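Missing here is one protein chain; the remaining ones are kept as they sit in the complex.
As written, the chain order gives the labels A and B, with residue 1 at the start of each chain.
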Amino acid sequence: MMKFIFMMVMMMPLSFLGGFWFNQVLWFLMTFIYLLGFSFNYLYMNVSYEYGNDLMSYILILLSFWVCSLMILASEKISSSGSWSGLFLFFILLLMWSLFMTFGSMNLFLFYIFFEFSLIPTLILILGWGYQPERLQAGVYLLFYTLLASLPMMISIFFCYSDFYSLHFFSMGFVDSLIIYVLINMVFFIKIPMFFVHLWLPKAHVEAPVAGSMILAGILLKMGGYGMMRLMVLFMGIGVKINLFFVSLSLIGGFYVSLMCMRQSDMKSLIAYSSVAHMGLVLCGVMSMNYWGLAGSLVMMVAHGLCSSGLFCLANVSYERLGSRSLYLNKGLINLMPNLSLLWFLLISSNMAAPPSLNLLGEIMLINSILGFSVYNMGFLMLISFFGAVYSLFLYSFSQHGSYYSGFYSFSMCGLREYLLLMLHWVPLNILVLMGDYLIFWL
Amino acid sequence: MKLYKIMFFNMMVMGTIIATSSYSWFSMWMGLEINLLSIIPLMSTQKNSLSSESAIKYFVTQALASLILLMAAIMMMLINEFITPLVNYHFLMIMNSALLTKLGAAPFHFWFPEVMEGLTWLNCMIMLTWQKIAPMTLIMNNSMNPTFSTLIIISCLLTSAMMVFNQISLRKILTFSSINHIAWMISTTMMSSSSWLIYFAVYCLINMNIIMIFKMTNTFYLKQINNIINTNKTIKFSYMMNFLSLGGLPPFIGFLPKWIVINWLVNNNMYTIATTMIILTLIMLYVYMRITFSSMLLNHNEPKIIKLKINKMAINTINFMTLFSLITCTLIFNLL
């Protein structure tokens, strides 16, 4: 653990002094070194001081390394336009550092601190490199939605401490209080985001630069899922009684959000809403508190992290060319960039859980677990699954087919960097399914 | 720097020390009086209507408060000779109110923003940090009625949160933020003096950083931030981070005192007040965010004409060391 922390710390001055692409190479190097540390073991490993990772944290840290590297690859524009590129690299590094600590800590309070820490680099990414002046509002939404729930969570963490005399994940007992359940989980609900508290997400996505969107969809939402997976152990007793409420809420919400997806005109906003629907399934999987649910939600989180981050990249590719994310302008792109259209197809088909992708594995496991929780969930699951395909197809057909907007003047074609970026999203997403058992046998 | 200012500054420090280390109420009153008498010449500058006005306002309120304090002490001694079970809670409450007036806590806060508005930044720093020590320690000596202190805390939080909106003067915003922090400090005085010390020290540290930046750039109003602070990258960042730290966001040092206070409150089963304090402080955090919005947007034209005579290295080093000391202290704690 320490070597990666040190590598990141030492990269901090390098992000200002070294070049943009040198840092990029270092990021990939770091990712692959971390990949070498994979142990075929579900126990905590690399334990030092308060940090260590089991397979769940390992996978999520790996995902965040990967997404952060791709973030840099995606935001070539920041380097070429020279808008504070050193600072940008620095904040990505800071964000990665906090994510590393968040997923790697074995202590609830350290988890909490770094969970909060990750807010600030995200906020600055959105506010500093966003596009419209409305990004201020989006930043405030992001910050205060999270803080409003997370500071009461701190109180309940201290309550847990006075109960258990320890905050280590593996030495905590049970809590049977409804208030503590709500206070601790609410911050994860907001982060995931659950329906009703999801309003910050589309706003933040629409205003964020591509890197911010990628990290938001790719990792930050997963922090909520990760926290719930870690802490659901505490709420075995109370969870049996009231998880039903949240499961049904997020199922109905997922259906409703899928409907809302179909009438979005902004591509990014559509992808953001689709991730609300998908993360709702993850929430249900964790809440169902069975083996398949937990494993499936991890699979789904990894899959969704790669897939939606790739979709945001795609949206950004056409945004950089056309200067708009509106679906009414971004149409008929197959006439203009046919190669890119293949990648659109591949990523969108992954988004609707078409066969070779990891999303399919996750969705199958989640459907099983949610049906195991209650058979009556079948109806809404069907609807969510169906409408998931519908809005994915809607996005694909609306942006690719039809006649292209006649107001385009000229733009450069898709570069090699962008193909690489998109393939680096898609290939792991579809290769990892061959190794699906390692994502599953972590419990 | 004039010679008499150095003298009066030392007198002021001495007054606070006399008051905090006093053994009887009378010598405590003496210390407070010395403190008051020597800070007035520090405040007033010649032929400046603002500073003389703030000096007279400060004088009038502080003199009245200390007289009420003395009266309450004498009456308490006359009535029941300070025997602990017989301590008269009504007079204790009067005494505490007088101390809270000296402090500028919320129902007695009306002089505070007005006085602050007329001062220079260095005087503001004295008012925000040093002048709080003596009344705070004395409040800690008195056993405060829990209902009363809860009332004070909540009214501090509410008034500061409500009044701070629509302010454009940075001095007033800092004043209301200080009223907000007074609420937290009062809640620590209910429990443990060591946590008060940590809270106060960190608060002073952050305030000193902020005020140093403002003083060096000669900024007094929100609009001036765009002119000077935003034109310099390093200053902009330390300014922004310091305000987030003042609001108590986790990676910065401002989180440490809040953490400790909440821990103490939870240990003493005061969940409701802890939650109330946290939620109401979020409003304050919003205001800090609002102040720093213009710097958070990062892009700003940086004219080369404006030459700031600022030791950037010093500001950077000090700010970096203070802001990120939370991380270093947790890491060091792990290494031990």
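Here is the rule we use: contacts are C-beta pairs under 8 Å (C-beta built on N, C-alpha and C of every residue); 3 or more make two chains touch, one makes a residue touch a chain.
Here is the rule we go by: contacts and distances are computed from a predicted model.
A chain of the complex is left out here; the name its UniProt entry carries, from "Geranylgeranyl transferase type-2 subunit alpha", "GPI transamidase component PIG-T", "NADH-ubiquinone oxidoreductase chain 4L" or "DNA 5'-3' helicase", is "NADH-ubiquinone oxidoreductase chain 4L".
Every shown chain touched by the omitted chain in the complete complex is listed here: B.
Across B:Met7, B:Leu67 or B:Leu122, the single residue that touches the chain missing here is B:Leu67. Only one of B:Met14, B:Met77, B:Met163 or B:Met208 touches the absent chain when the whole complex is considered: B:Met77. Hidden from this view is one chain, which touches chain B at 26, 30, 33, 36-37, 40, 44, 46-50, 52-57, 59-60, 63-64, 67-68, 70-71, 74-75, 77-78, 113-115, 117-118.
Quick note on the criterion: only the chains that are shown with their structure count from here on.
Remark: chain B residues 244, 249-251, 255, 259, 262-263, 265-267, 271, 274-275, 278-279, 282, 285-286, 289, 293, 296-299, 330, 334-335 touch chain A in the complex. Within the complex formed with chain B, the chain A residues making contact are 49-50, 83-84, 87, 98, 110, 112-114, 116-117, 119-120, 123-124, 127-129, 135-136, 139-140, 143-144, 147-148, 151-152, 154-155, 158-159, 162.
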